[in-house]
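This is the structure I have questions about; it appears just below.
A single protein chain has been removed from this complex, and every other one stays in its place.
Labels for the chains are A, B, C, D and E, by order of writing; each one numbers its residues from 1.
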Amino acid sequence: MPVIQIYCNEITEEKKRELVKRITRVSGEVLELPESTITVLIREMPPEDVGVGGVLLCDRDQ
Amino acid sequence: MPVIQIYCNEITEEKKRELVKRITRVSGEVLELPESTITVLIREMPPEDVGVGGVLLCDRDQ
Amino acid sequence: MPVIQIYCNEITEEKKRELVKRITRVSGEVLELPESTITVLIREMPPEDVGVGGVLLCDRDQ
Amino acid sequence: MPVIQIYCNEITEEKKRELVKRITRVSGEVLELPESTITVLIREMPPEDVGVGGVLLCDRDQ
Amino acid sequence: MPVIQIYCNEITEEKKRELVKRITRVSGEVLELPESTITVLIREMPPEDVGVGGVLLCDRDQ
Partner (left out) sequence: MPVIQIYCNEITEEKKRELVKRITRVSGEVLELPESTITVLIREMPPEDVGVGGVLLCDRDQ
C-alpha cells in the first residue's frame, strides 16, 4: 500500500528512474514491506507554481 | 465537502465524464450526502511519473 | 496504479468497507483496469478541520 | 514546515505571485511562524479534470 | 471548486477558524471566485511525522 508522492522541480526521465528505484528500496527496507507494494507518484512543479517564503521560485532564480 | 482525488493513467474526456458521474453517485449514496457537495479532482499521471515496485510504468510497458 | 484519496466526514467501518468496494469497482470499470491495481485511501476529516465558504463545518452545524 | 496546496482554475503568473504572497502572509500571521518556513504549491486544474456535483466543469460552463 | 490543503503544526480551534476565514477571503479575492466555492482542509501534523532537512521536528525542538 505505501504511496509516496514527490513534489519536485522538473527532472529528466533518467532522474525519475533513479529516484523511484532508490526511494522504493529505502522505503521497503524501513517499512519492512516488499517493494512490489510501493507506489511512487512524481509531480514535477514548474517554478511559477511554487512559492517559498511568499516568493515564486521563478522570481527567486532571477 | 467530500473531496476525491483520483490519480490515474491518461484517459479521454468521455472517460473523465463517466468517472466523475459514477464516483460522485456512489460516494453520495454511501456517505449519505447530496451530490452537489462532492468535488472530484482527476490527476492524470504520465507513465514516466509513476513507479510501482521500483520501476517506472513507462519501462514496464516496454 | 490508480490511487484514490477520499477526504470525507467521519464514517463507520462498515461505510468504509462499502465505499472502498464500490469506488474500486466503478474505477476499475471506467479505467478498464483490474481492481487489484487500485488503492483507496480514506481520510476522515473532523468538522473543525474543514472550512467551506470561509466557515468551519463545526460552526455551520451549530 | 507548513505546506499549502492550492487546487484552482488556470490563472496568470501575476495571479500566482499575488496568491502566494498573500496566502503566505496570512498563514504566517495565524500560525505565528516566519514566512520563510512556508511552502505553497499551486495546482492548476483544467476544467475537464474537475467534477462538482457529478458534472465536469467544462460541461457546466457550456 | 478551489480546494486548499494546509499541512501545519497542531493549533487551537480558534486558530483554525481564523485561518479558514482569512485564507478563504484572500483566495476568493485573487481567484475572483465567490467564497462559497472554496473548501479548506486543515491537516495538523504531529512533530514526529514531519521531517525537515532529514530531521524529525520532534528531535529539532529538543
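Note that in this section a residue touches a chain if its C-beta (ideal position, glycine included) is under 8 Å from a C-beta of that chain, and two chains touch if they have at least 3 such contacts.
Here the structure is a predicted model, which is why all the values come from computation and not from measurement.
Colleague: Give the residue, chosen from D:Val3, D:Leu33 or D:Val55, that touches the chain omitted from the document.
Modeller: Per the contact definition at the top, the residue touching the missing chain is D:Val3.
Colleague: What does the interface between subunit A and the hidden chain look like in terms of residue numbers?
Modeller: Interface residues of subunit A facing the absent chain: 1-9, 11, 15, 18-19, 22-23, 26-27, 30-31, 33, 45, 50, 52, 57.
Colleague: By the contact definition given up top, give the residues of subunit D that touch the hidden chain.
Modeller: The list for subunit D reads 1, 3, 39, 41.
Colleague: What subunit C residues would touch the chain not displayed?
Modeller: Interface with the chain not displayed, on the subunit C side: 13, 16-17, 20-21, 23-25, 28, 35-44.
By definition in this document, only the chains that are shown with their structure count from here on.
Colleague: Write down the chain pair with more C-beta contact pairs when B-E is set against C-E.
Modeller: C-E
Colleague: Counting in whole Å, what is the centre-to-centre distance of subunit B and subunit E, each centre being its mean C-alpha position?
Modeller: Whole-Å distance between the two chain centres: 24.
Colleague: CA centre of subunit B versus CA centre of subunit D: separation in Å?
Modeller: Centre separation, subunit B to subunit D: 20 Å.
Colleague: Which parts of subunit D, given as residue numbers and ranges, touch two or more other chains?
Modeller: If we look for residues of subunit D contacting two or more partner chains, we find 7, 23, 45, 50, 52.
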